[in-house]
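Okay, so here's the structure we're looking at.
Yeah, one chain of the complex is gone here, protein chain that is, but the others are all in their spots.
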Amino acid sequence: MRDLFAVVMLSGIFGLLSASFFVAMDAVDVAFTEASVGAGIASLLMLTAVTLTGRSEDSERHRPMWALVVVFITGGLLIYGTLDMPYFGSADAPIHLHVAPRYINDSMQETGLPNIVTSVLASYRGFDTFGEVVVIFTAGIGVLALLRVGRRSGIHRVMADSIFYLMHEQHLILRITTKILIPFILLFALYVQFHGDFGPGGGFQAGVIFAAAIILYAMVFGLPTARRVVNRTFVRLLSAAGVLLYGGVGVVTMLNGGNFLDYNVLAGDPVAGQHLGILLIELGVGCTVAAVMVIIFFNFSGRRDNL
Amino acid sequence: MPENKSPDPEKPNLLPHTISLFLTLSVFWLLNSGHYTLLILSLGLISIALVLYIAHRMDVVDHESQPLHLTLKIPGYFLWLTKEMILSNISVVKHIWLGNETISPVLTTIKANQKTDMGKVIYANSITLTPGTVAVDLVGDQITVHAISRENIAALQAGEMDRRVCRLED
Amino acid sequence: MILGLYNYWVVVVLMMIGLYIVIAHGNLIKKIVGLTIFQTSVFIFYISIAKVESASAPILAEGISRYSNPLPHVLILTAIVVGIATVALGLALAVRINEAYGSIEEESIQSKDNQEC
Amino acid sequence: MLIAATIAILVVMILGIIRGITGPTLYDRILAVNMFGTKTVLLISLLGFVMGRPDFLDIAIVYALINFISIIGVLHFSDSAVFRHDPHDSESTTKES
Partner (left out) sequence: MELIVDISSALCLLLGSFLCLSGGVGIMRLPDFYTRMHAVGVTDTLGAGLILIGLMLQNPEGLVEIKLLLILVMTLFISPVASHALAKAALRNHLVPLSDRNENNGGTESSKP
């Protein structure tokens, strides 16, 4: 398959499929994330990159023999390695015996949240998540550094693409539907943000959905309009503010006499403290993720339009 | 970039649209949430305020996104549309199972008599929503329609749906 | 029963498909697609480990006593978002390479490098 | 009955994948992705009922929304120059720059 657009389409199907799989495997939170990331943003980003780099691939450059040899050897070794693994779905596998029972049994008393995934994510393993947020932030900075629009590229591309700023004038149906939908998508993102404690959801998913709404707006109404609505500097500040909020909660807990990210000391009652802490850091995560996604898309897209 | 939005005279009477958007958003939140503690409700209120602010900045709150004037007539139209949808579904399924000989795809343009953009969009969407016909393009008051067989296009040209959408408008 | 291990085999097959794409294809975008497939296979691996038979999603509710393991879910949830961020970084690199070399095929990039030296 | 519906949806999904792989034109593939998306929404709703915990419908809602966004994205990019030209054309232009 040499047409890269087709490849991107198929990888979109792959993302949808894996999300259904995650639902079947009880991992609703993961499915939620994959739903918002794998199916939407990932294929959009790849599409943008493909429009930037050209659509087809040179087929002569394959070296299938070598690759096949490597792949079969590695695959064989890996399958040999699986022979010692516990069976699928068995309840007494080592992974289920150490920390998991504690999370499942005690998290309700300790954090007061029914969604174990959220409490583990934000409270028990708050350090990890902090690291992840920083990684996302760094990736955003990296994209910014790589793609921030230079002035050197040719004018002709601007001419070729400039008519599409007016997409919303040509597509009446799209414009009206988008106008109706956008507030609901935004509100839904915020709903996901604040109900991550009770059902599937949380900062990561909410951030991606929020960004998706803004990306939709940018696609239909043109990047310049979207840039006017969502200020570039503001987005950059927001992405940093999310990380700062997360870290700041940690620092406040330290000032209150606890360990870093130990929310028990945030309020008089440990459970209330946990609740507050989780809410705040989820907010931080949401801000960072949304801002970084918007930054990534705007920079890719801006590269394309060469504005 | 030029300002491509609805003309400025619209601005003063945005208030009803804002209020209706606020109400729909609140209903949306309450229906979704299922948790009615003070904290969540106040967070919801803040969220709605934020969304309203962003929506205003995006300039998406107007008569196009909040078709207030249509609210009362939509349910009746929708019932009729559902009936049409079921009928056309049956016909398309018949075409699918009977095979390629029975279909006669047509691409043609028909006229939309609606006065407003909103009416045209409703009309085009209704065309697409009934299987067998897809509104491919909408330029001015001409809708390009692709239909799976000639009967479908004949039914559209008879203008029943067109009239009903027109009646929605006034 | 050795068939109880089928989930790992699915993962291995997917992983090898990803690896094959990364090795065999010269096109950078395709390599990135291969990487995402590889990545997804790892996600599937973690999630399938977490599954406990006849258990339910790890969101506490009344009347349910068996839950799947929440820990891998947490790891993968963040990994997905980090994954998309890194993929974006990779794509950004590919775009820049395309601008500098006029191609995203590995070999033409290399030959251009050799010419310059 | 739920399981029967689930199986039916799975079969449709397989058909969609086949169309996505064989699809002669790019638009067939996009169509396959679109249909696949709606089927995923249905599948997730059904799975919730099959597993006896139907309170996770948020995922399905997200799907419906994200699916729309990605299709609009495809349309957006379909307007771009690279999309419209023959692959060979686009290659020659990139080599020039």
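Lettered A, B, C and D in written order, each chain numbered from 1.
As a convention for this text, contacts are C-beta pairs under 8 Å (C-beta built on N, C-alpha and C of every residue); 3 or more make two chains touch, one makes a residue touch a chain.
Being a predicted model, the structure only gives us computed values, none of them experimental.
In the whole complex the chain that is left out makes contact with A, B, D.
Listed for subunit A, the residues touching the missing chain in the whole complex are 171, 173-174, 177, 180-181. Subunit D residues in contact with the hidden partner, per the touch definition given at the top, are 1-2, 4-5, 8-9, 11-12, 15-16, 18-19, 25, 27-28, 30-32, 34-35, 38-39, 41-42, 45-46, 49, 54-55, 57-58, 60-61, 64-65, 67-68, 71-72, 74-75, 78-79, 83-84. In the full complex, subunit B makes contact with the omitted chain through residues 31-32, 34, 85-86, 89, 92-93, 95-97, 99-100, 103-109, 124-126, 128-137, 139, 142, 144, 146, 148.
Here, only the chains that are shown with their structure count from here on.
Between the contact lists of subunit A and subunit C, the overlap consists of D. For the pair subunit A and subunit B, the distance between mean C-alpha positions equals 31 Å. Once the centre of each chain is set as its mean CA position, subunit C and subunit D turn out to be 19 Å apart. Taken residue by residue, subunit B touches two or more other chains at 32, whereas all remaining positions touch fewer.
Within subunit A, the positions touching two or more other chains are listed as 26, 28, 48, 50, 53-54, 153, 178, 188, 198-200. On the subunit C side of its complex with subunit D, the touching residues are 56-57, 61, 64, 98-99, 102-103. Per the touch definition, subunit C reaches subunit A in the complex via residues 1-2, 4-9, 12-13, 15-16, 19-20, 23-30, 32-33, 36-37, 40, 43-44, 47-53, 55-61, 66-89, 91-96, 98-99, 104-108. Those residues of subunit D whose C-beta lies close enough to touch subunit C in the complex are 51-53, 55-56, 94-97.
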